[in-house]
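Remarks on the structure that follows.
The complex is shown incomplete by one protein chain, all other protein chains being positioned as in the whole.
Our next item is subunit A:
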Amino acid sequence: MSFDPNAFLIILTGSMIAISCGVLGVFLMLRKMAMTGDAISHAVLPGIVIAFLVSGSRHGLTMVIGAGLVGIIATVFIEYLSNKVKLQSDASIGITFTSLFAIGIIMITFLANEIDLDQDCVLYGEIAYVPIDLWITGAGKIMGPRVTYLSLVNMALVIGFIALFFKELKISTFDKEFAATIGLSTVGVNYGLMGMVSYTTVSSFEAVGAILVVALMVVPPATAYLWTKNLYRLIQLTIIMGIVISFLGYYLAYFLNSSIAGAMATVAGFFFFTTVILKHKQLPGIRKKIETIGQKA
């Protein structure tokens, strides 16, 4: 197969999105907040619409701020419902995201004639358009694919956030009480993480769609977690898996002529279920071999 620059761009962008999502997902999973990630990815919809209405464009800072704010509001709301209203946590999550998502769809339908935003693009995203969606400066200079830059910035921010607050995240994830006793703001860490999740969702939804963000957030960490318990290794494996998923996903979509994001989720699912079966059947030989590979990775 000859080198195809478009394929390379798509795989590169996909990998960066998968890495940002996956690294955040590791902490979401360990904090038993996997479904909160799902909830946020649905709930940011009204924020996106409002930001779109304000700025009139599908990209830019307004979008990130709008969706980020709604994402954090959703988190506050979930916590409020489960702590103050005393609703069980799964129901709090369910009610919050469905009502926010419904508001978002209603807004889109009302504004259908005024804005170039339809329901489909929120759910699916289309990473295949990355190479033709170019960033053109005011002077008319073509700088290359816009979404690739976006996902690069996103990945840099996520990795920066994790690196900067690694100790805080680690302590507050594994021992909340201890974190509180040493004066760490667990609430602050929590909202910081949720803010990053919202931002990543928005920044990625254009490329992979709202629900597939969840696939990239939860499935690679869940799969990696079955191979290792070490936090560093968990993050490493998640990153590797993100790259592999994006590579194989692209070619699966290419051969099936289908959505690339969907294919990435499918590949992730294949790894996930293969791992579960291998772990479950307790095939001693294969298991040991793969575990040693996991150790080395």
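In this section, a residue touches a chain if its C-beta (ideal position, glycine included) is under 8 Å from a C-beta of that chain, and two chains touch if they have at least 3 such contacts; residues count from 1.
The rule is simple: contacts and distances are computed from a predicted model.
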Given "Manganese ABC transporter permease", "Nickel-dependent hydrogenase large subunit", "Cytochrome P450" or "Flavocytochrome C", the protein name in the UniProt record of the chain not shown would be "Manganese ABC transporter permease"
Among A:54, A:91, A:164 or A:187, contact with the omitted chain is made only by A:91
Answer key for A:102, A:134, A:164 or A:187 versus the chain not shown reads A:102
Those residues of subunit A that touch the unshown chain are 29, 32-35, 37-38, 42, 81, 84-88, 90-91, 93-95, 98-99, 101-103, 105-106, 109, 112, 119-120, 123-124, 209, 211-212, 214-215, 217-219, 221-222, 225-226, 252-253, 256-259, 261-266, 268-269, 272-273, 276, 279-280
